[in-house]
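Just one protein chain is left out here, and the rest sit where they should.
So that you can tell them apart, the chains are marked A, B and C in the order they are listed, and the count of residues begins at 1 in each.
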Amino acid sequence: MRETIAAATMPAPHEPVRVREFAPPDPQSGGAILRTLYSEVCGTDVHLHEGRLAGVPYPLIPGHVSVGILSDIRGTILDIEGSLFREGDVVTFLDVHETCNACYQCLVAKQSTRCPHRRVYGITYGAEDGLLGGWSEAIWMKPGVKIVRMPADLPPETFIGGGCGLMTALHAVDRGDIRLGQSVAVLGVGPVGQSAIALAALSGAGEIIAIGAPASRLDFATRMGATAVVGLDVPPQERTTQVRALTGGRGVDLVIEAAGAPEAVSQALDLVRDGGRVVVCGQYTDHGATEINPHSQINRKHVEIRGCWGSDFSHFHRAVDIAARHSNRIPWAEMATRRFDLAHAGDALEAVATRAVLKAVIVPNS
Amino acid sequence: MRETIAAATMPAPHEPVRVREFAPPDPQSGGAILRTLYSEVCGTDVHLHEGRLAGVPYPLIPGHVSVGILSDIRGTILDIEGSLFREGDVVTFLDVHETCNACYQCLVAKQSTRCPHRRVYGITYGAEDGLLGGWSEAIWMKPGVKIVRMPADLPPETFIGGGCGLMTALHAVDRGDIRLGQSVAVLGVGPVGQSAIALAALSGAGEIIAIGAPASRLDFATRMGATAVVGLDVPPQERTTQVRALTGGRGVDLVIEAAGAPEAVSQALDLVRDGGRVVVCGQYTDHGATEINPHSQINRKHVEIRGCWGSDFSHFHRAVDIAARHSNRIPWAEMATRRFDLAHAGDALEAVATRAVLKAVIVPNS
Amino acid sequence: MRETIAAATMPAPHEPVRVREFAPPDPQSGGAILRTLYSEVCGTDVHLHEGRLAGVPYPLIPGHVSVGILSDIRGTILDIEGSLFREGDVVTFLDVHETCNACYQCLVAKQSTRCPHRRVYGITYGAEDGLLGGWSEAIWMKPGVKIVRMPADLPPETFIGGGCGLMTALHAVDRGDIRLGQSVAVLGVGPVGQSAIALAALSGAGEIIAIGAPASRLDFATRMGATAVVGLDVPPQERTTQVRALTGGRGVDLVIEAAGAPEAVSQALDLVRDGGRVVVCGQYTDHGATEINPHSQINRKHVEIRGCWGSDFSHFHRAVDIAARHSNRIPWAEMATRRFDLAHAGDALEAVATRAVLKAVIVPNS
Partner (left out) sequence: MRETIAAATMPAPHEPVRVREFAPPDPQSGGAILRTLYSEVCGTDVHLHEGRLAGVPYPLIPGHVSVGILSDIRGTILDIEGSLFREGDVVTFLDVHETCNACYQCLVAKQSTRCPHRRVYGITYGAEDGLLGGWSEAIWMKPGVKIVRMPADLPPETFIGGGCGLMTALHAVDRGDIRLGQSVAVLGVGPVGQSAIALAALSGAGEIIAIGAPASRLDFATRMGATAVVGLDVPPQERTTQVRALTGGRGVDLVIEAAGAPEAVSQALDLVRDGGRVVVCGQYTDHGATEINPHSQINRKHVEIRGCWGSDFSHFHRAVDIAARHSNRIPWAEMATRRFDLAHAGDALEAVATRAVLKAVIVPNS
């Protein structure tokens, strides 16, 4: 471990990202240090920089999904199979920590994603709490953090390409209950939408219609598995017409909303067939209200709308396995081709904010 | 059979109901005549009179749920157990007819409630089609109509008190997947809401909170099984506060929306706990749009919203059985205490339209 | 239509198949004639020849899944989308007919596969009932038979290669509720097992372990999508050891039993992980009882065992669509490479009975 650790920090909303030096963490018993290989820059980081999330303890070190090399293990750390982690292992870890396993949400509702005690690396831990974000040469693995080994057949570049959007998309696809051959529309072709398309294809969906912009992302969606694309230049009503034409006049069996704009939820209800399902996972931050017609869009259609919040360890663990198994078939690695060192983390953030890239990657030890 | 059959008809929207004489039907092979004991006047009939439903072939004989005595059976008619119906049997029948069992909705989506070929007694059959509504001395049981025997322990008065609201409520409660002890809020205390309250209580729900007006209906809701009531004079935000106070601060596990006002859907999303369920069955006709916030009301709450359209034979058949089993415990019979002869069918309609009664009953052969 | 129609018949159990001449059918209104291109010979036909099925009205014309060319359409026949069938269309049809849509099984339990009124082409219709089996130059499409158009991108040879095993496998895979990345063991590598392997792979399963014999079928299973195979020469306890070694020591998430031997059900319970699922679809005929330990194999394991009987129109319809979409990727066409004319139908049966082939195809008009 070096004498000091450099990390890129957000001092406060809208202020420039800047690199600071920190004392190396002292991993307590059951803890370790992660020497960061890659950390992700995603839409959440843009939200953080715009101050759109409540309860964030600025200054903070962003970066919630990262890959690195374990070092300075204190005591014994086991994976969920009971195998020992060793220094030098290439791993990732679940950003969510401190779900309490003692509250109503954890124990009765069994939805740890709503546990009020949960803390998140790079989002709800601040820089005062320690090196708990990925835009840093080193990350403190607190005791109890859930670490996952990178499989031999999963290049870290592929994993970080999928990143947090992959886990969110897996949760959404799970919640969509795709049956073999069913049709799916995915609204939004950002990182979550792209992975949702790929996972729908892997699940055996039939028609997979990507709706979004710009054209380059729709092209990429086709490579991820979309069988048809519709651009946002097509007016909303015409999008419905096109989707119906592709689905026997009925609309799709499943819509996955990964767009973020409130009106996408209303659009989703127009695109889905009677008795179909709409999964809403794109409304991560509050962009305001939208109008829906409960009679024609919900009641008479007999649809199900399923909110989908975050993801838990089961999605994270399975996502790593799925990405490893299909890393040759799905071009996740290409979703994160632009790399930035710590000094250019602000540029990375801007590239994501302006949609110049689908996703950027910080390489702290470059 | 008399030489002519009197029936109350709606000539057109907004026109007065008037009694007309019709030739007796000729039941074809597999058909029969039902001598009507009781036929219901419900909110749908008010909608029909206001011209709010599309595709209704006026003039029509209203009355979609009825009880009567079988006569003039032509050939063999069997119940679903294979038992023969006999003349003199007291029966009811599913108003929905001609679901095709040959289209995508019937055979693949398996939701016959969305079959485009379905016809409904008293709603989509017009008077030109025959005596196919319940506000009539006799009803033509077309071949294939699904007839259900009134059990010995189910007084026809109790059955007609539950009426069509009972089947809709059963479908909604089924779709609500109540677990023992879970809390339920029911929005709306009309016939569907009242039966939803009773069925939630029979399903072992814990807190059952009725929200609606006027006070007399809330009182009745308590007798149907509500453990708490909230009046519409309480402002919406305060209703949420009260419901949370009754549910450990979290909101209810399930909301059944049976109110009809579009904004009830938004209210439902405020009342439900994170990860809970909202069943929307009250938006039978189009009362316009409402605003929802997809971030705070759907995505972050991780809720499920389930549209619930109509009901099918399974609900009808089970509802008869459930009403028979619990006819002593649940005061369905009291929901329809005002009775009207054919000549006063217009008064019955007005009593329902003005909410003077929960429900009215036509007694055509009185 | 020729003056007489040749068909291969089973006069009685164990008696030689022989070709007979029949008068051409008179398709009634709503009916048609199918000029047979291909009809399948599968394990059910062997069971029929061995007299293992109850209630079969010998003599019969076997052949329950067939493809052919429509002719002699009487009146109007529509597909489930409402499109008109025309003479010359290449089609297949659901062998199950006359499910009543009026009994408890059809209307309340909603499992038409258990309707007591259902009749099956080539199985429960006898030769006395008409040309109602596929081993015939022509098949009578009775009014109401559910006909499905062969898509342009689905060669009839590929469809008949999948045949009835494909629908059964789709039902079983549906009932298995595979989540992305989950592990599956398929017991049995006959036609149902092979299609179950392919459909599990299309559903995004992770490890797919085929267990069966002989080695050539295990090789083919690998081409269908199996990631590992275990032969029946491996003792049962050692099979469990191997499956656990492939699944982190836990057993598979899902077992699909498509083997037919009663003891396969007990084996399945050893192979599945705690909390996993076992779908039993291979026990089509009665091969006797088997021993299970309810404590260690069911209760403590917290497993679900799901019987899976037959398939209905939804599986049939979707199977055609799925086969069309993946006909390039899955070698269904190779499952039925041996073709026989009517005169050699007995040889076809023997080839299947002796497992010389996975499946045989009758080409009646060759």
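Note that in this section contacts are C-beta pairs under 8 Å (C-beta built on N, C-alpha and C of every residue); 3 or more make two chains touch, one makes a residue touch a chain.
Predicted model, so just to flag it, every value in this text is computed and none were measured.
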Residue of C:Thr9, C:Thr36, C:Ser66 or C:Gln105 in touch with the missing chain, whole complex considered: C:Gln105
Identified contact with the non-displayed chain, of B:Ile322, B:Met335, B:Ala348 or B:Val361: B:Ile322
Which of B:Ile5, B:Leu199 or B:Val361 contacts the chain that the document leaves out: B:Leu199
Residue of C:Arg18, C:Arg306 or C:Arg339 touching the missing chain in the full complex: C:Arg306
Absent-chain interface as seen on chain A, which is shown: 78, 80-82, 101-104, 107-108, 110, 144, 146, 312-314, 317-318
In chain C, positions touching the absent partner: 104-105, 109, 111, 113-114, 248, 250, 262, 264-265, 273-275, 280-296, 298-309
Contacts of chain B with the absent chain, listed as residue ranges: 81, 170, 173-174, 179-181, 199, 202-204, 206, 248-249, 318, 321-322, 325
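As a working rule, only the chains that are shown with their structure count from here on.
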Whole-Å separation of chain centres (CA-atom averages), chain A against chain B: 44
Multi-chain contact sites of chain C, meaning residues that touch two or more partners: 81, 318
